[in-house]
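Supplied in structure tokens, the structure appears directly below.
Our next item is chain A:
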Amino acid sequence: MDIKRTIKYEADRVSGFGREVMAVPGCEALEHCIQCGTCSGVCPLSIYMDYTPRQVMELVRSDFKNEVLQSHTIWLCASCYACTTECPRQIRITDIMYELKQRAIKEKVYPKRFPIPVLAEEFTKMVHDYGRISETWLVSKMYLRTNPVAALGMAGLGMNLMKTGRFSLKQDKIERRSELARIMESVDQQNQKAQA
Partner candidate 1 sequence: MKYAYFPGCSLKGTGKAYEESLLPVMKHLGVEMQELDDWNCCGATAYMAVDEGKACAAAARNLAIAEKSGLQQVLAPCSACYLVLNKTQHYLHEYPGMRQTVARALETVGLRCEGTSAVRHPLDILLNDIGLEAVKQKVTRPLKGLKVAPYYGCQIVRPYATFDDQTNPTTMDRLLEALGATVVKWPLKTKCCGGSLTGTLPEAGLRLSYILLKEAIKRGADVIATVCPLCQFNLDAYHPKISARWEPVPIPTVYFSQLMGLAFGLPDNQVVLHRGMIPMKPLAAPAPAAAAAR
Partner candidate 2 sequence: MSKPKVAFYWCASCGGCEETVVDLAEDILGVVEKVDIVLWPVAMDFKYKDVAALPDKSIFATLLNGAIRMSEQEELAVLLRRKSQYLIAYGACAQLGGIPALANQFSREQVLKFNYEDCPALANEAKTRPQAQFTEAGRTPHLSQLHHVVRTLDQVVDVDFYIPGCPPTPNLTKAAFEALLSGKLPPKGAVLAPDIALCDECERKATKPTDVAFTEFKRPHQGLWDSGKCFLAQGVVCMGPATRSGCGAACTSGNMPCTGCFGPTSRVRDQGAKMLSSLCSNVAAKDVAGIQQALAGIPDPVGTFYRYGLAKSLLRRRVDLPA
Partner candidate 3 sequence: MTKPWTPRIVAFFCNWCTYTAADLAGVSRLKYASNVRVIRLMCSGRVDPQFILDALARGADGVLIGGCHPGDCHYVEGNYKMLRRFELLKRMLVDFGIEPQRVRLEWISAAEGEKVKTVINEMTQQLQALGPLGMPQKFTAWDQELEHLAQAVQARDAAAGPCPTHAAPSPTPEVVHV
């Protein structure tokens, strides 16, 4: 039998992490959490999660940064907002999940070859480069980076899409790409300034 010590020491906490998250727009109400579990109760994906959404809330509030950022839960959130709608304390749990995803990406602590953050990154990149998303290209890029073998399994889907006229290899673009780029650049600069 493989037994593991599960105790948490104070040193395991990253002091201030909870406050930091709660300071982000949309995440303020977390301090009101009463751990009732409604979020988990309504979450369609909670049955696959390593920590239930409720547990994630408590881990954040208690500064267990590493546990939270490395959890599967944040990546399983499909942004359906059921938890946010039903939370009796009006905590915007979905937005907190977004914030945790951002932090995990920034700190590169998400599981390797895990398709969800890769999709998010590729998505973002495509918006930057072209201003619009072409689903076919996006999905292809994701598979190439995570599991090229699995892409083969998608061939049938592609065929079907082609049959119904929904498959396109054209990369849609906006005209004023430099305009969008400048906007994004400005946000970056402002953020850097704020951090400095």
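For anyone wondering why these and not others, all candidates are chains of the complex that A comes from, given by their letters.
The rule is simple: a residue touches a chain if its C-beta (ideal position, glycine included) is under 8 Å from a C-beta of that chain, and two chains touch if they have at least 3 such contacts; residues count from 1.
All values derive from a computational prediction rather than experimental measurement.
Any copy counted, the candidate of 1, 2 or 3 that touches chain A in this complex is 1. Contact residues of chain A toward candidate 1 in the complex are 24-26, 44-45, 48, 76, 78-82, 84-86, 92, 94-95, 98-99, 101-102, 105, 115-117, 119-121, 123-124, 126-127, 131-136, 139, 142, 156-157, 160-161, 163-166, 168, 172, 174-176, 179-180, 182-188, 190-191.
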